[in-house]
Each structure stands twice: as structure tokens, then as C-alpha cells.
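One protein chain omitted, others in place.
In this document, chain identifiers A and B correspond to the written order of the chains, with residue numbering beginning at 1 in each.
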């Protein structure tokens, strides 16, 4: 429940009308009640506003305020406004302060105050949990792991031994940090292992995982530990659900890694890289700053230009990808044209070439 | 253990021979013992029946019953018969009635009877669990979540605050319902955030997840909550393992969504849609009723015709996809033909064009 003028301040938005108006929730105009703030920043929602009982709305800059509204806010950047607004109304999952009596905390672990540790949480020897962290139920924190201040860790997250996590990190349900890397010595394809060696010889993972500040890891995602050094994720990088980040990767700051992406191993990925859903990066690939790897693209080499937008398998510049699609769509005609040309140049009575 | 005539009734199958015969289990003819019912509905299995000690078998309609059998059932629709038959012999995971003493149930939660709640389950404030639900060990049920009657929830499932689940829903190991959507305000590619804003500004998820009746969600799959409204899954839709369903999606009834599919966010998907393994749908895509999106297809636009069968990246009609593959397989010949035509038309002595 907030006053319209306080929302205006938080959003740095222009207030029109009654700033004392109290709104209880935010909602699409079609779903909003009279006490809701209607979100009408996009054309479709703006249209729905005419039928809405809402008495307050958020509108694009310089749009006309319907006279039926008691108050309105004008915003310049709808997505950023939505970000601020949703955070104003969001509720952090409720967990009472303190350590739940069912939690199993090693006596050598250090838990800074304030803390909120839920049921069935397990914290290993010499682990450290920073002040203000919230650890919901059924989380595992390994020996000597470190969790930064104000982290929010959802149920079922597994944090391996020695994993280090920055401040304000959010880890979603059942994410895995610090499983062993998928690393084996095997013979060359078709060859045999050296004498005395098994066909598949396991390379153990002595390294760890290090997450910077403000990193977010989605549900059921996995970040494996490095072989000798750490797998690292830079400050502010956000990772969606079901993402696989293999061992030894070094990923930069403020990247966005969408659902089902896979980054094989030993890659170096720059800052502000965007990887869309299902994209894949082969091992040992180096990617610079600012490219956008579009959905399902497969990056097999280190030749992505900084800031490039790529697509396809193998990934190429987006324009080239769609040019190829257009050419392929005309292939049938090209075959027909060539057949016609051949027929025309074919001396009468000779046999056609097979193709 | 069942009598053959009772199985015949359940399957609406024609019974031949001794209906009083007792069978203990169902099995492939090659693996069946004398007390098993041999599954011989397919040609390969029918062949193996000759060598089987089984005395009872299920056969395709109008096939000849080997004289060695004491009883047999004729069925019209083998897959539907298999469905009924496996359900007759399936054992629901065993869990004693009542609430396990280790479970942590908020006193304001409402648990309808009968109930079976396993070890280390956590149920939040004002949550509701319907009658006949079975919640196996280590499940998390968030505050104000609602679980319908007769739901079956496997270990490690995470159900977030306010998530609503219909009757007879089955949720498999470690599925995540109600993690936050992957939603951020970011600058245009190559641009900068507005003054005073961080490069990546988190959009919180105030919405929830709503699953209809008879929905099934596979192991380690994720369904994220909506930003403002709910992410919804219609009645009877079945979702396989490791599926990613992003925020704000509205998915229809009786869909089949196979393993590793990703549906980005804010999509509207009709009824009876089939998405095969690894398929992907970009955000804001609208898909009507009845299409089949084949394995690994990437749907980036809303132009899929109702009932279409599509394949490829970008997804096109299956026939077109395979036509393109055939044309591409002949490209080498086409290049050779064109080179030959050029050579023939090239006046002697001039230089060849580079390409």
C-alpha cells in the first residue's frame, strides 16, 4: 500500500492529480480494481484503461491523462519504471529471524547477524554466512563456503565446499553451485588409452566456484567448480533457469544468460554479453564484450566480433543468417533456372546429365 | 495380481479362454514368466511370444491366439490398452497416512484429510493442501500456496508462495514452481541505461503460477511466476523433465511438452499443442491449437498455422524443411552445373570470374 506521490518519487516520474491517493497493488488495467495502480505504459494496456475501474495509472510520457483518473504518473522508460515499481511492491519470502531449530549448523561455521535460516538447512564446517542473508529451507552450504551479505537463497540450493558467493546474490530453487566439472582423460576417437590406464580416467575438480556481487542464478541451473582454479561469474551477471555453466569458465560482469544456455568449459566471456534461450558455447571459446548471442545459436569459435548479434549453427551475424534463409527459400527456383539453362544449351538428341 | 477377466473389463477387451486365470505382473514375452501377462501387441513382441512360458497374453484385435495360451485378450488400441494396463499394475509410492513427525507445518496451514505428508516437508503460512494429496519427503510448500485434491508430489519439489495447483496434479522430483521470472530492464544493445539507473535493473515477479487439474510436471522442470499476473498451465497438460516455462506464459489444455523444451515468456499457446524434445519458443509468440512442433525446432514468430507440423530453425512446415534438406544435398551438383554452363558460354581466352 503506497501513496501515489511516494511512487512518483521512487520512479522519478511526473505526477498528475492527487498524490495522496493510496494504491494497494499494481495491475494490468483489465484486471485492476478501484484501489489498484493500472499499468498502462504500452499501447494495448493504454487501450484497456478506458474500461478499467482503476483511479490511478502509470502512462507513457506526454500521453493524455483520462479525466476519469484521480491521479497518474508519466514515465520516460517503461521497463525501468516497471523494475522500480515491481520492487516497491514485491514481498521478500517471509522467514523469521534466527536459525530454525531443525537446521544443522556445524559449530565451527560463522553466521553473522541478522540472519534468517530456515528448516532443514545444513551448514558445513568453517562456512561463513554474511549479515542479512536469508536462507530458506532445505539448503546445503558446504564446508568453508562463504555467502555474502544480504544474499537470498531459495529452497533446495546446493552450495559445495569452498564455493564463494558475493553480496546480494539471489539463488533460486534447486540450483547447484560447485558440482564437479565434467572432465576426463580419454583416448583419441578410435584409439586406445595408454598402457595401464582405464578408457575413461576421471579428472577431479580441485577448484571452486566464485560468484560476484548481485549475481542471480535461476532454478535448477548448474555452475561447476574448476579443475584447479575457480569458475567465476562477474558482478551483476544474471543467469536464468536450467543453465549449464561448465568448469573453468570465466564469465564477465552484467551478462544476461537466458534459460537452457550451455557454456561448455574453459571459456572466457566478456562483460554485458547476452546469451538468449538455448544458446550454446563450445569449450575454450573466447567471447569479448557486448555481443548478443540469439536463441539456440551455437558458438563454436572465438571469432564473434565485440557487439555482434549472431544467430544460427554455426553462429553468424544475424543479417547473414537471414540472408541465407532467404536464399535457401529461393533454392527451388534456382534449381529450376539452371535446369532450364541446361536444357536450352543441350544440343537436341543428347542425353541429360544425371545429378 | 489380477484375474484375466477383470483386466478384460478394465480394457474393454475381448477375452478368449480362461478368465479366472490369475496374472501377477505384465511383461514383454521374452521376459515374462508363467504367471505374467505377456504384452504382445506389436509385431516384434508377437514373434517373441512363441518362445515365452507365459500362459496369458494381450494381442492385437483379430490376431490368432496360440493354442499354448490358457487365456488371451484382444485389444483395438494398443497404446490406450497399455495406458490402462500399466495403471492397473502401478503402485503409487508408499507413504503412511498422516503427517510425518519431522515435517514443519505452519500452524495457520490447512491440511485436508486424508493426507500423507512425508519427512522433512515444509508447509508455509496459510497454505492449503487438498484431501487425498500425497506429499513425499523434502518438499517445500510456500506461504498461501494451494494444492488440489489427490495431488502426488515427489521429493524435492519446490512450490513457491501463492502458487495454485489443481486436482490430481503430479509433480516429479525437484521440479520448481514459482521461481522469479527472468526479467530485467536493460539498455538497447550498445546503449546506456537512463541516468541514475543501473545497467541491469531487476523486474520483480509479483505474479504467481497456476496449474490446472490433471497437469503433470517432470523432474527438474521449472515454471516461473508471472510479473503481475500468473503464468498458467491448462487442465490436462503434461510437461516432461528439464522443461523451462518462463514468466507470463499462458499455456492451454491437453498439451504435451517434451523434455528440454523452453518457452521463453509471455507466450500464448493453444490447446493440444505438442512440443517435442528440445524445441524452443521465443518470447511473446502466439501459437494456436493443435500444431506439432518437432524436436529442436525454434519458433520465433506467431505464424504457425493451426494443426501445422513444423521443424527447423527457424521452424517451417515439415515438408518444406525436408525439401530444403534435399535441395541442399544437391547443391554441390548445382555449383558444378553452373560452372559448366559458365565455361561453355565463356569466350575462349577470357579470364574466369572469381567467386
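By definition in this document, a residue touches a chain if its C-beta (ideal position, glycine included) is under 8 Å from a C-beta of that chain, and two chains touch if they have at least 3 such contacts.
Here the structure is a predicted model, which is why all the values come from computation and not from measurement.
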Full-complex contact with the absent chain, from A:61, A:125 or A:305: A:125
Options B:47, B:114, B:131 or B:307, residue touching the unrepresented chain: B:307
Option from B:55, B:172, B:202 or B:250 whose C-beta touches the chain left out: B:172
Residue among B:267, B:296 or B:316 that touches the chain left out of view: B:296
On chain B, residues whose C-beta touches the chain left out of the figure: 12, 25-28, 31, 39, 76-77, 79-80, 82-84, 86-87, 89-91, 93-94, 100, 102, 118-120, 136-138, 154-156, 170, 172-174, 216, 218-220, 236, 238, 240-242, 254, 256, 258-260, 272, 274, 277-278, 290, 292, 295-296, 307, 309, 312-313, 325, 328, 331-332, 334-335, 338, 341-342, 345, 353, 355
Positions on chain A contacted by the hidden chain, ascending: 102, 104, 120, 122, 124-125, 138, 140, 142-143, 156, 158, 160-161, 174, 176, 179-180, 182, 184-186, 189-190, 193-194, 196-206, 220-222, 224, 227-229, 242, 244, 246, 260, 262, 264, 278, 280, 282, 298, 300, 313-314, 323-324, 327-328, 330-331, 333-334, 337-338, 341, 344-345
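The rule is simple: only the chains that are shown with their structure count from here on.
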Separation of chain A from chain B, taking each centre as the mean of its C-alpha atoms, in whole Å: 23
